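Excluded from the complex is one protein chain; the other protein chains are retained at their positions.
Should a chain be cited, it is by its letter among A, B and C, assigned in written order, with residues numbered from 1 in that chain.
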Amino acid sequence: MKDTFERLMGVIEERKTADPASSYTAKLMHAGVDAMNKKVLEEAYETCVAAREQDRGHLVRELADLFYHALVLAASCGVKVAEIAGELDRRSGVSGLAEKASRGQT
Amino acid sequence: MKDTFERLMGVIEERKTADPASSYTAKLMHAGVDAMNKKVLEEAYETCVAAREQDRGHLVRELADLFYHALVLAASCGVKVAEIAGELDRRSGVSGLAEKASRGQT
Amino acid sequence: MKDTFERLMGVIEERKTADPASSYTAKLMHAGVDAMNKKVLEEAYETCVAAREQDRGHLVRELADLFYHALVLAASCGVKVAEIAGELDRRSGVSGLAEKASRGQT
Partner (left out) sequence: MKDTFERLMGVIEERKTADPASSYTAKLMHAGVDAMNKKVLEEAYETCVAAREQDRGHLVRELADLFYHALVLAASCGVKVAEIAGELDRRSGVSGLAEKASRGQT
């Protein structure tokens, strides 16, 4: 997965400067933060639909879409995969309901 | 990241059978697919807000929340991290707008 | 408002059978429930953004978009404005936190 995510992020970062006419990733980043946000929300919705239907194959594809679009948004803001991983690692070791408090949720 | 995601998924899977009173992950899975879906959508929204505000630190934390809750949903449906990575790898090598077609988007 | 909502719903219902090439409403209904759902979620997101920015003019336009798309979805499922109004009326008279219970929320 490290290779997958890091490699995917590398591809996304390279496409920041690609031609929006030939790269979907470049087109999305060029369209701006609200366009990327809408895609993240749309993929989140599609993930939820697939989960509700207990359709594993569909869910795998939608999760891949969600992760891809979330990484495009991350890249557009200069966030690295290692930072997300670091945040997740920082939280692990924390168990039980304490997890929730560590995320500042109510 | 492999270690991060695989390890996190291992922790989530272990908690499937934990006591919902002491594990946030168990509590969430116990609450069912609609409860997990709402968390995925809520975290997607919070990710969008952080991205709009160009607040990198906030965005890192929200992306971590989004990935964590997406993995909880995945685990509850028996989806493995390797399947999501496999789907993302399958798509790579595909470049430009062809990416979009490969995801079956309109 | 009765006139507004009832009249709008009348227009939407008429367009159910219009040519999708010349009517946005017909095009949306023709595209199916997932397409309408995505528009409802997109407009909900845009409403949230306008509210966060405390931009009244923007918020009025987004709320109009949200209500319009919600009514298109309602019409596509054969739901009448009077049924939604009836449900809201049924709940009124209910005050305080009892409202929440009446909606079956947790």
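Keep this in mind: a contact is a pair of C-beta atoms (placed from the backbone, for glycine too) under 8 Å apart; a residue touches a chain by one contact, two chains touch by 3 or more.
Please read these numbers as outputs of a predicted model, since none were measured by experiment.
Checked against the full complex, the candidates C:Lys16, C:His30 or C:Arg61 give a single residue touching the omitted chain, namely C:Arg61.
As for the chain not pictured, it touches chain A at residues 45, 48-49, 52. Within the entire complex, the positions of chain B that touch the omitted partner chain are 34, 37-38, 41-42, 45, 49. Hidden from this view is one chain, which touches chain C at 1-8, 11, 18, 21-25, 27, 33-34, 36-37, 40-41, 44-45, 47-48, 51-52, 54, 56, 59-61, 63-68, 70, 73-74, 76-79, 81-85, 87-89, 91-92, 95-100, 103.
To be clear about the criterion, only the chains that are shown with their structure count from here on.
Put simply, the C-alpha centre of chain A and that of chain C have 29 angstrom between them.
Centroids of chain A and chain B (each the mean of its C-alpha atoms) stand 8 Å apart. Counting partner chains per residue, chain A has residues 34, 37, 41, 45 touching two or more of them.
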